[in-house]
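Note that one protein chain is taken out, while the other chains of the complex remain in position.
Should a chain be cited, it is by its letter among A and B, assigned in written order, with residues numbered from 1 in that chain.
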Amino acid sequence: MAVRTVLEWLNSCSGCEIAILNIGEALVPLLTRHLELVHAPILMDHKYLGQRGDGTEFNIPEAEVGLVSGGVATVEHLQVLLQMREKCRILIALGTCATHGGIPALMNGQDRKEGWEGVFQTRTTDPGCSVPDVEVPAPLDRVYACDEKVEIDLFLPGCPPNPALIAEVLMAVVEDRDPVLPHKSVCDTCPVIREGKGAVSVVRRFLVNAEFLAEDPIDRMRCLLEQGFMCMGPVTAAGCAGGGLPRCIAARVPCRGCFGPVRRDGNQMLDMMNALASNGSDFKSVVDRRSLLRFSGAHGGLRPLRRKSAAERG
Amino acid sequence: MGFEPKIIAFCCNWCSYAAADLAGTARMQYPHNVRIIRVMCSGMVHPELVLDALSHGADGVIVLGCHLGECHYQDGNRKALARSEVITELLEDFGYETERYEISWLSSSEPDRLVKAFTGITERVRKMGPVNARDLAG
Partner (left out) sequence: MLETKKVGSVMIVGGGVTGIQAALDLADAGYFVYLIEKSGAIGGAMAQLDKTFPTNDCSMCIIAPKLVECGRHLNIRILTLSTVAGISGSAGNFKITVKERPRYVDVDKCIACGLCAEKCPKKVSDEYNAGTGRRKAVFLKYPQAVPLKYQIDPEACLQLKKPGSCGLCEKVCDAGAINFADTEKAHAFSVGALVLAPGFEPFNPEAAGIWGFGKFPNVITSLQLERYLSATGPTDGHLARPSDGKPVRKIAFLQCVGSRDENKCGKGYCSSICCMAAIKEASMVKEHMPGLSASIFYMDMRTHGKGFDKYYEQAKSELGVRFVRCRVHGVEPHGKNGDLRLRYINEQGRQVEEYYDMVVLSVGIETPKHMLDMADLVGIQMTANNFAAASDFSPVTTSKEGIFTCGAFAGPKDIPQSVVEGSAAAAAVAQFLAPARGKLTRGKAYPEERDVSMEAPRIGVFVCHCGSNIAGVVDVVAVEKHAATLPFVVHVERNIFACSEDTQQTLISRIKEKGLNRIVVAACTPRTHEYLFRGTLKAAGLNEYMVEIANIRNHNSWVHAENQQVATTKACDLVRMAVAKITSSVPLAAVTVPIVPKGLVIGGGLAGMTAALSLAEQGFEVHLVEKTDKLGGNSLNLKHTYSGEHVPMKVAKLIDRILLNEKVILHKESVVSGVEGFVGNFKTTLKNVNGRSRTIEHGVGIVATGGKIYSPDEYGYKTIRRVVTSIEFDKLHDLKETHVKRGKSFVFIQCVGSREKERMYCSKVCCTHSVQSAIELKREDSSRNVYILYRDMRTYGERESLYKKARQMGVVFINYELHGKPKVTANGKSIDVELWDHVLHRPLLIKADMVILAAAIVANKDAENLAKLYNIPLEENGFFQEAHVKLRPVDFMTDGMFMAGLAHYPKPVDESVAQALAASARAATLLSRKEVTLDAVKAIVDPAFCDGCALCIDVCPYQAITLVEKDAVTADGQAVKIVAINEAQCKGCGLCQGTCPKRGVYVAGFTLDQLRDQVRAALQA
């Protein structure tokens, strides 16, 4: 019997949903044979409060498995997520926004009020506008990852997540087994030449090309971090690899860290800065270090800078 | 009773832990707020431990290593120092006052410096109040 499945999206860009489509051929038997999609806003118009909007009960059908993408930024997101948790036996956080806050959680590094005003009151184009208090769901104090609000059974990070891994997870549910997922860092599948990071004194932004010979395969290229570029590979969860190679590295571009920290409760900025300092690199050469948490700003990773008291400011 | 801060101290086996032993032998009295965790080298302390301590309610964290140049493991304490600079910078990012963290150096025969360091951080943190007690957003 097909597994009843729901899809939901919270603070999401629908990239994760496109990743589902990108499963490709394997999607056909999944959709036709193994899964029964009973609720998926991206595919079908299924209103939460009845089709005419006149219901009083929040309505997501019960299902065996739920995939939720996006983080939790508003009251509505939270409501939906709580519903999902209530209705789904297995709840899967899909994509880095769901697992670690993702790009929207960059907001967490700023004062929320200033942030919202920035979004809704761009004075140059919208003179006289204010932050709406109707029609738009009220924002939470910050952007949360799903597991900060409800219990999550399975995490599948990635921006976007790897379609092959989505298929693996769904098949594992269907077959009632543990999915086989990578748990090491991007370096695990990175074939570049590594010797040690001790020689890196300053870290450069990726504004010039890395050094390599175009005709050489990737495994003849020197590690991009060891070339002095801010490559987040060592602190970032693996999973992006397609055809065995990390995606960005395959394009000879440093890892941006889009799968979030290698250990679920790790901190990409802290780990990266620590690794650099331990190796004698000047960690102050890292431009905008807070952007190292660009994918994992939830879980309290990014916070507004503490305002110093008058005494501290001197 | 007033606020009694909780301080976690990471002490290296060779200098500061030994100095703490000696402080005991010499019956030097110091604030009871400090809990010492023995590590082989100050360079063994991952910054994660410092943050973990603060996030679990430590009001202050101090790392005590050998004097620079006297590390039992060549330059482990220099690594610890480099890390400390990172920690100090990042504490602000994570919403903690930098004064809650300190790294200091002392030799195994300087229990007086240890007592001073322990007293120093305890009194400083006592004035600051409990960790995260302040509204983070200011």
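Here, a contact is a pair of C-beta atoms (placed from the backbone, for glycine too) under 8 Å apart; a residue touches a chain by one contact, two chains touch by 3 or more.
Just so we're clear, the structure is a prediction, and the values are computed from it rather than from any experiment.
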Fill in the blank from the handout: Missing-chain contact among A:C88, A:I103, A:L140 or A:C223 belongs to A:C223
Fill in the blank from the handout: Sole touch to the unshown chain from A:P29, A:G50 or A:G244: residue A:G244
Problem - Missing-partner contacts on subunit A, residue numbers - result: 183-185, 187-189, 191, 194-199, 219, 223, 226, 233-235, 238, 241, 243-245, 261-263, 266, 271-272, 274-275, 278-280
Practice task
May I ask you to list the residues on subunit B that touch the chain which is not drawn?
Solution key: 6, 8, 10, 13-14, 17-18, 20-30, 32, 35-41, 43-46, 48-49, 52-53, 56-58, 70, 72-76, 79-80, 83, 109
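As a working rule, only the chains that are shown with their structure count from here on.
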Completion exercise
Counting only contacts in the complex, subunit B reaches subunit A at residues 46-48, 51, 55, 79, 82-83, 85-86, 89-90, 92-97, 136-138
Exercise for the section: Using the touch rule from the top, collect the residues of subunit A that touch subunit B in their complex. Expected result: 111-112, 266-267, 269-271, 273-274, 276-278, 280, 283, 289-290, 300, 302-307
